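Right, one structure below, let's go through it.
Note that one protein chain of the assembly has been removed; the remaining protein chains are unaltered in position.
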Amino acid sequence: MALLEVRDLEVGVAIGGKVLPVVQGISFDVEENQTLGIVGESGCGKSLTSLAIMGLLEGSMLRLTGGSISFNGQDLLALSPRARRAIMGDQMAMIFQEPMTSLNPVYRIGDQIIESLRQHRSMSQRQARARAIELLDLVRIPDPERRVDSYPHQLSGGQRQRVMIAMALACGPKLLIADEPTTALDVTVQKEVLDLMLDLQKRTGTAIILISHDLGVISETCDKVVVMYRGKIVESAKTATLFSNMSHPYTQGLLASIPVVDHDVEWLNAIPGRVPLIDEVLPGCAFHPRCSFAQASCATSPPSADYVSDDHLVRCHFPNDRPSGGEAGGDA
Amino acid sequence: MSAITSFLAIFRGRRLATFGLIWLLIVVVAAVAAPLLAPFDPLDFDPMVRLSEPGWPYIFGTDHFGRDSLSRALFGARMAVLIGLGSVLVALSTGGLIGMLSAYSTRLGHVLMRLVDVLMAFPALLLALVLMALLERSVLNTIIVIGVVYATTTARILFGLTLKLKNEVFVDAATCSGAGHASILFRHILPNLISPLLVQASFIFAFSQLQAAALDFLGLGLPPEVPSWGNMLSEERIYITRAPWLLIFPGALIILSVFSMNLIGDAMRDSLDPRFKDDIAGV
Partner (left out) sequence: MTQATSKRALLDVRDLKTYFTIGKTGLFQAKSQLKAVDGVSFEVREGEVLSLVGESGCGKSTVGRTLTQLERATGGRADFDGQDILAMSPRAFRPLRRQIQMIFQDPFASLNPRRSIEQTLAEPLFIHKLARNWAEARSKIVETLEQVGMDPKVMQRYPHEFSGGQRQRIGIARVMILKPRLVIADEAVSALDVSIQAQVLNLLKKLQQDNGLSMLFISHDLGVVRHISDRVAVMYKGRIVEMGDKSQIFENPQHDYTRRLLASIPRIAQKAA
């Protein structure tokens, strides 16, 4: 049994009396000590999936409309809100994209770590403070004894994100969800933060879900990858399998779109068109208007997700009937 | 047409604001059609019927000169709308211009906004009283004075908004296109200020009613012969025990109008709030 089992997750958004599906049929497992990457462009539903797992959808126009989430053997959706809150921040923690807005500017960073510690553990103020300093040292904040009394604005962007990681790790969570944790950071800082996360994982065995739009980040950090397009998983596999044998035209197009630093390309193989709008009805494959391999049937019948090999899932009518590999993509 | 429908959409589901809008419409209709609706001439007095109780034919009763209160109230609506619209016009044009220019040019702002700060240090009514004392009582002067008093707050608000807008990227983009100062101020910044200006207008309209009534009551507003709600209160105040209806009716009209405009303003401000404007694009 995996640590986290997500099955047929569905999220809808309520607009004008109707509920439009924005996340559909998402299923995946995350094991201990494993990093799962969820990759996709804005609006593909990757962040909503993580919010649904954390139970953070309530109170907005969004709602969970189906599926099950089992964490550590217990059905999260069957728990009372109170019991769920007890798990959140303790056994499950989350890191957000913008470290400046996710830290409260009027409290010292130490106090914010101490608060989350004392919420879940019976600790004295002194014990909690000692642990906070320990955590800051763990995430390699220089001079943690002094920094524990700093305010968020006195830290750099990279340091703030490290503090967020320290807060997330405070209670030794089994699962850490990181939603674009390095997108707001410079590349040199990004590398440090990602290395730190992986290093901590090695020591603690925490499972990580890393959400990113950056295939490079995913490739370097994840064991398994889920590629999402318009609310559905279009391809998923072990990282090595996926990057050596991309089978969905969208994944291939995404890879071909990236200008790489290591060699020159005259023209990028851009995917034509744009992501469909939320209220556009596409009876067939959601990617078919942008797919250069699309056949007539792609417009009418939705493809099912099938295994093309062990662990390699592809949602496409013709996963094998066209040239595969990195070269294929849409027309420029 | 779409501007009207989107304006009306503000009132969907807001009962109090809808009530305010309806009351405003009634006042406007009364103001426009006062000569047709009024059963008597508001200035004609008949000593035989002075201080008669509400009934027939004097529905609101008569005052101590024997003038028909209902007719005076109807013509008073005219004054209310005139003063409201006039002071809104004065306040928004002068205050708006001062605020926008001050934010756009820092040097000008240092001078103009300090002047505004000085004026804002006086309570609104006191400022209006001082200004009116310097001028003679007339409809136009009342409008100008109330307009100037509220121009200060308008300038403050527009100063802040313009300061934010002038740092928007689209203003930089217009500058890079070669747009001059006037074009940036009036074609690029001003259209983005229309909604907050409308909200401000409804509040100024509301407060102008109170101000005008207060000035009339203190004998510094409209000339005494002009039928206005404030003058009706002022002239009949000594009859409060003998003929209380003479004060209840105009008083209620003032309160209802101020209240209504405030409700409309609140509704408009709420619909401006970015939290309600967020569309689905961000999901």
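Chains: A and B, in written order; residue numbering restarts at 1 for each.
One rule holds for everything that comes next: a residue touches a chain if its C-beta (ideal position, glycine included) is under 8 Å from a C-beta of that chain, and two chains touch if they have at least 3 such contacts.
None of the values given here were measured: they were computed from a predicted structure.
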| item | value |
| --- | --- |
| Candidates A:172, A:216 or A:283 - the one touching the absent chain | A:216 |
| Selected from B:32, B:108, B:135 or B:173 as touching the chain missing from the view | B:173 |
| Residue in contact with the excluded chain [from A:58, A:149 or A:186] | A:186 |
| Touch list for chain B against the chain that is not drawn | 168-170, 172-180, 183, 187-188, 191-192, 194, 279, 281 |
| Where the unshown chain meets chain A, residue by residue | 41-42, 157, 186-188, 190-191, 194, 213-217, 219-221, 240, 243-245, 253-262, 264-265, 267-272, 274-275, 324-326, 332 |
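The rule we apply is simple: only the chains that are shown with their structure count from here on.
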| item | value |
| --- | --- |
| Computed distance of Cα centres, chain B from chain A, in Å | 53 |
